[in-house]
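Note that this complex is displayed minus one protein chain, with the remaining chains in position.
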Amino acid sequence: MNQLRGIIRYELLMSWRRRALPMLMLTFLAALVLIGLMIEQVSATVDRGVISVQVQDGVTTITQRIEDGSIIEEPLDAEAASRLPPWMIGLDLSQAANTIRGINVLIPALMVLVVGSIPLLSDVIPLDRQYRIRELLDATPLHRSLYLIGKVLSVWVGLLIGLALCFGIFQSVLYLRYGAYDLLPLLLDWLVFAIPLTLMTSFGTLLFTSWAGTRRVGLLVGIGLIPVGVYLYFVSAMTLSGVGRLVNPVYGFGTMGASLNGINDQTIALESVIGMLLIYAVAFAAVWMFGWGVARWREAR
Amino acid sequence: MKGKAILNHWQLAWRRGFRSVGWFLPLIGAGIIFGAILTSLGGFQIAFLRFNALEVVLPLFVGVQAALLFAPDDEPPLELMLAKPRPLPWVLFERTAALIVIYGLIAGVASLLVLTLPNAESLAQTFVRWLPPTIGMIGIGVWISVSSRKASSGVFAAVMLCGAMAVGQTVLLPRYEFMSWVMFYVQPWDVSAERYLANRLILTLIGLLTFASALGLLRDSERMLGTNQAVAQ
Partner (left out) sequence: MIEIENLSKTYRGGVKALSNLTLNIDTGMFGLVGPNGAGKTTLMRILAGLLRPSGGRVTAFGHDLATYAGRHTVKMNLGYLPQELGLYPNLNAYEFLDYMAILKGITDAGERKRQIGNLLETVRLTDSAKRPLKTYSGGMKRRIGIAQALLGHPRLLIVDEPTAGLDPEERVRFRNLLADMAVERTIILSTHIVEDISQSCNDLAVMRAGTVVFRGAPADLIQRARGHVWTLTGQRPAESLTLVSTLHLQQGVQYRVLGDPGGDALPAEPTLEDGYMWLMQSAELSKTAK
């Protein structure tokens, strides 16, 4: 454990000094801002329409913002009230709209993080060979698996710290710009979609570039991995980014330009989220075994 | 005569230049470009983008390759190169020339193929579409790799920039019109003819200026060796 801690500590320090992690996180923040600006335009439609639906003493009251921006409150007749989806009742739709804005910014910005992380992380292991440090490392009692685990964990810890910082900044900006929002669905998206996707991409990048002898070769392999990262992103976006539905169906996968009128009110089963995370785990194990197999094969040669 | 004398004096290492470009990425780039054109998708649609494959793929691949051409930290014989009478910028010249030859060939053939498609533009218009952003990306890719000393930074920037340009073209341009000055993929019908030509000119200038700046950095041997920050004892 001491060796592992040491590797993580010093690898983190080196990646900080190489500017790889800060560069990646700054790009991610820039993407969040840029996409936020883009979405502001289309989200204007969200600001118009229903703000909340309340039921009191059997009377359904709807609060909405009309064209000129003013807010009106009016009772609904029984037939119109029956057409409203049940999840809408009692929900602060203004708050929900802000949350959807956040989710809509986060999902495309993650694409930037995934694509950007591949070239920036593809040299983590090849650099040891380029710096001719491997001979020294091999002469220590450090097991090769531990070396690889240390490298992966150091990148993961760096990414997790970076993502946590970005999340903090992101939610503060979201609050200051738009007001209150639902933290839980946003946090769920971060935990179930953003973090596993980022960890899986970085893990694959590290393992598949581990055989490269120079940064250049590692980069070339990394470039080849970008389409794989993009594919992984889309698969994850389609399956995991709607995890907010666990909280309320309103937090489904809100595509850009979605308005509250067109919200997908399908619910999501917890099992399907767990199922997808299990697929991640299996893919993780497969990539690990592949990487380990390649390493052993190279050693045997 | 003087030019010939210089060429005779400092031989160009063409083989090394072509090897630094390699075959892997050009082959993939060519595959995508020709694949798109040959399937008669002159107006090839990548997701929500409206541009042709040549205009989208070429600057991206050239930018990535330009970033891989020369980075001080990834050049083991750098000290030897600096000790040679031939100036270091020549290394970048010969490698960039190899890059231009390889991708120029791909782009030239692809441009001719595009002409055979229905509703095709003229050859000059096709060139105006892909050449300025490609020159821009060569300069930017090279400059970032040389100034940051790492090819990974250049590749990262090239990929991010092309991605941002592609997305921004569709989403940001309608809102922030001023961005049309520097957008890679701005279309002739999006802006006035004068603005379009100005955009092409600006992109070309960005490429040439950043390339010149990279050459300037290469002339600073202390900076190349990385000894300008601290002195060894």
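In order of appearance the chains are A and B, and numbering begins at 1 in each one.
Here is the rule we go by: a residue touches a chain if its C-beta (ideal position, glycine included) is under 8 Å from a C-beta of that chain, and two chains touch if they have at least 3 such contacts.
What you see is a predicted model; the values in this text were computed from it and never measured.
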Of the residues listed, A:Ile89, A:Leu137, A:Met238 or A:Leu278, which one is in contact with the missing chain?
A:Leu137
From the list A:Leu13, A:Ile66 or A:Ile274, pick the residue that touches the absent chain.
A:Leu13
In the full complex, chain A touches the hidden chain through residues 2-3, 5-7, 10, 13-14, 17-18, 131-142, 301
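The rule is simple: only the chains that are shown with their structure count from here on.
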In whole angstrom, how far does the Cα centroid of chain A sit from the Cα centroid of chain B?
31
Inside the complex, what are the residues of chain A that reach chain B?
18-20, 23, 27, 34, 37-38, 41, 108, 112, 115-116, 119-120, 122-123, 130, 214-216, 219-220, 222-223, 226
Write out the stretch or stretches of chain B touching chain A in their complex.
22, 24-25, 64, 68, 73-74, 148, 150-153, 155-156, 159-160, 163-164, 167-168, 171-172, 175
